[in-house]
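With one protein chain removed, the remaining protein chains of the complex are shown where they sit.
Then we have chain A:
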Amino acid sequence: MAGKTLYDKLWEQHVVKERDDGTALIYIDRQLLHEVTSPQAFEGLRIAGRKPWRLDANLATPDHNVPTTSAERESGIAGIQDPVSRIQVKTLDENCDEFGITEFKMADKRQGIVHVVGPEQGATLPGMTVVCGDSHTATHGAFAALAHGIGTSEVEHVLATQCLIQRKMKNLLIRVDGELGAGITGKDVVLHIIGVIGTAGGNGTAMEFGGSAIRSLSMEARMTMCNMAIEAGARVGMVGFDDITSEYVKGRPYAPKGEQWEMALAAWKDLVSDDDAVFDKVVEIRAEDIKPQVTWGTSPEMVTTIDGTVPTLADAADEVQRSGFERAYQYMGLTPGQKITDIKLDRVFIGSCTNSRIEDLRAAADVAKGRKVAGSVKQALVVPGSGLVKAQAEAEGLDKVFIEAGFEWREPGCSMCLAMNADKLGSGEHCASTSNRNFEGRQGYGGRTHLVSPAMAAAAAIAGHFVDVREL
């Protein structure tokens, strides 16, 4: 019998009941909650007179709407200027209090972006099923967990039953072998992959990242990659368990301790795809082929290399892509054949659930150190992923590096990744952003997003246009 993939194993371990129609009831070990996709779920529980099935499986924190200036943060929820945002954050507090769910509230040092907070607390553990009403829940798969985003109806379903009705997906392996060049990060690897397989390339699959290049990556880099599996259409991104995983998890507040740690470790060692596992599809990528990536268009698959140019219509694969290119040129204000290094930036955003962890901030600070943000750049924001990331960065003096270079050092939250708070792009502005989506209007009405790694974003802030971080 053929071996099993990591996904096969995680799936089998969580089947409560198989149904005749090929779906199964799957048990959920952890649900993360935030203010945007949970209010209607709690309201649903109230209307039906239901209680959460298991309180300790849930952990909440507000992130999407929270302001990131210290002035607004100092007076707590009352300090949120936007009344609609204020109600949403307040509603999360009220719901968590009413139902008895642990929440890291806005003033808590542990507050931050759910996908940064979960792993940081050890609330995300290998072998778990993790869900959240947010598509970037794929992030947690970096821990050899089965993690994916769900809608609000399913948030309510998990609150009420601790289960989800699921159909098993197909197995997709993205194998990256070889050695990554200097200055190439997890962000560049995943953007390169999306460029190869396209934004729908992973639809209907659980996407595992494997190969020697992935094994050498830190947990932060693996989280960045799994985070963006959804931008390639895969709800689930995953990396097999190894020593790097256990090193990261060990000692975290929610991680097992003592005897249970040993027990867990023994169980987790099997959380890898077997050597003879059969995947429905395998995509092979050579690490040496990957250069720093920059998106030029309005879909993450519209990506090229720093030494590249905006593609021409002749580069489009078909009629559908051709019309997509035409719309993107117009929206982005770019011309076919234009050099990427000629794109001038109005704003720079370093943050988001993709790239706001300590390693990301260190990489950006390395570039910023002793340099100045270009005068033509209106704003360069650094938004740490959590209060604890912020504290760690400050302990290392990174905040001073950024401030001296002319960056703004902010409080934790989702911020300009999706501009639900006050941090947003003006119409027509170009932004070098370490976030995950370059959709039209994503970072602000009419805003133009270019996705890059933290080091590339910092370099672009200094130069005022895109530059190859390897040549600094």
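In the analysis below, a contact is a pair of C-beta atoms (placed from the backbone, for glycine too) under 8 Å apart; a residue touches a chain by one contact, two chains touch by 3 or more; residues count from 1.
To be clear about the criterion, contacts and distances are computed from a predicted model.
J.: Of the options "Transglutaminase-like domain-containing protein", "Cytochrome c oxidase subunit 1", "3-isopropylmalate dehydratase small subunit" or "ABC transport system ATP-binding protein", which is the UniProt protein name for the chain that has been left out of view?
T.: "3-isopropylmalate dehydratase small subunit"
J.: Looking at A:Glu156, A:Asp188 or A:Glu359, which makes contact with the chain not pictured?
T.: A:Glu156
J.: Quick one: which of A:Ala147, A:Ala264 or A:Val469 touches the chain that's been left out?
T.: Only one of A:Ala147, A:Ala264 or A:Val469 touches the chain omitted from view, namely A:Ala264.
J.: Which listed residue, A:Arg235, A:Arg357 or A:Arg410, touches the chain dropped from view?
T.: A:Arg235
J.: Kindly note down the residues of chain A that lie in touch with the hidden chain.
T.: 16-17, 19-23, 25, 27, 29, 36-37, 39-40, 43, 48, 50, 53-54, 56, 64-65, 82, 84-85, 87-88, 91, 125, 127-128, 133-135, 137, 148-154, 156-157, 160-163, 165, 167, 169, 199-200, 203-204, 233, 235, 254-256, 260-261, 263-264, 267, 299, 320-321, 323-324, 327, 418-420, 437, 439-442, 445
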